[in-house]
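Apart from one protein chain that is not included, each protein chain of the complex appears where it belongs.
What follows is chain A.
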Amino acid sequence: MKSVFSAEIRRILLTYRRYPTETIAQILIAAGSFFALIFGSQYIVGMPILGNHLSDLVVSYVLWMLILNTVGDNGFAIAEEAESGTLEQLYLSRYSPVKIFLVRSAVNIIFSLLFVLVVLILLLLLIDFQIKLSPAIILRVLLALLVAMGVGLLVVSLAIVFKRVSQLLTIIQFGFLFLIVYPFAKQGIFGKILGSVLPMTPIYHWLSLIVQGQSFWIQNGQLFLISMLNAIGWFAIGILVYRRASNRAQEQGTSGHY
């Protein structure tokens, strides 16, 4: 599997180098998304972004970029490959396709985090704002990655079954923006339940508490559990749905570009 990982990294680096305009566009999107998020959350939450909310915002930003990438770039790329036919060649590897897709989305996520990191560093330089990278934060981000990989497989499943899914993916991206910034925790029991089971929301909630300086093991033990379950659950759902989609394509003979 190591060879798949390095092949994927090399392919992405090559593409960045060969198509610099697309690379620049990606950086601009990374920066632009931050502002979209500021306005978006102001609109949805109805609160100005000040003080503590800025940390919320940074956290939302990182997670949203993660989603933008797994659902967006990665998803578009796979949809395109399903249409053009390279996807079938991936199935001819002696490694199982699910592993290949997981490696692919992991590599994609690494690159998108790099872009985010660049933007964040610039931002922090500009506005003199600090986040301490504690193990607690890193653990949450890792959980979020797990969710992103699961969602990535869901997107692959969509692409395998429906082929032309670019429009749909755009809608899903913005759906996630809503999920991340909507304050479920403040919406009563029903909202709390939704906020626990929807992909990534509890992790986001938890993350933002920590970033605001709350200690995490004691006060948020329950949230810890929910976040773990959320991450593992969405990862598992991704794998299960992918298996079904892939079997269906093999049964119905639609693995190609019909």
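FYI, a residue touches a chain if its C-beta (ideal position, glycine included) is under 8 Å from a C-beta of that chain, and two chains touch if they have at least 3 such contacts; residues count from 1.
Keep this in mind: contacts and distances are computed from a predicted model.
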Quiz item: Which protein name, taken from UniProt, belongs to the chain you can't see among "NADH-quinone oxidoreductase", "Cytochrome c peroxidase", "ABC transporter ATP-binding protein" or "Mammalian cell entry related domain protein"?
Solution: "ABC transporter ATP-binding protein"
Quiz item: Of the residues listed, A:I100, A:L139 or A:A231, which one is in contact with the missing chain?
Solution: A:I100
Practice problem: May I ask which residue of A:A7, A:A31, A:V161 or A:I237 touches the chain that does not appear here? | Solution: A:A7
Quiz prompt | Chain not shown, touching residues in chain A | solution = 3-8, 10-11, 14-15, 18-19, 84-86, 88-96, 100, 247, 250-253, 255-257
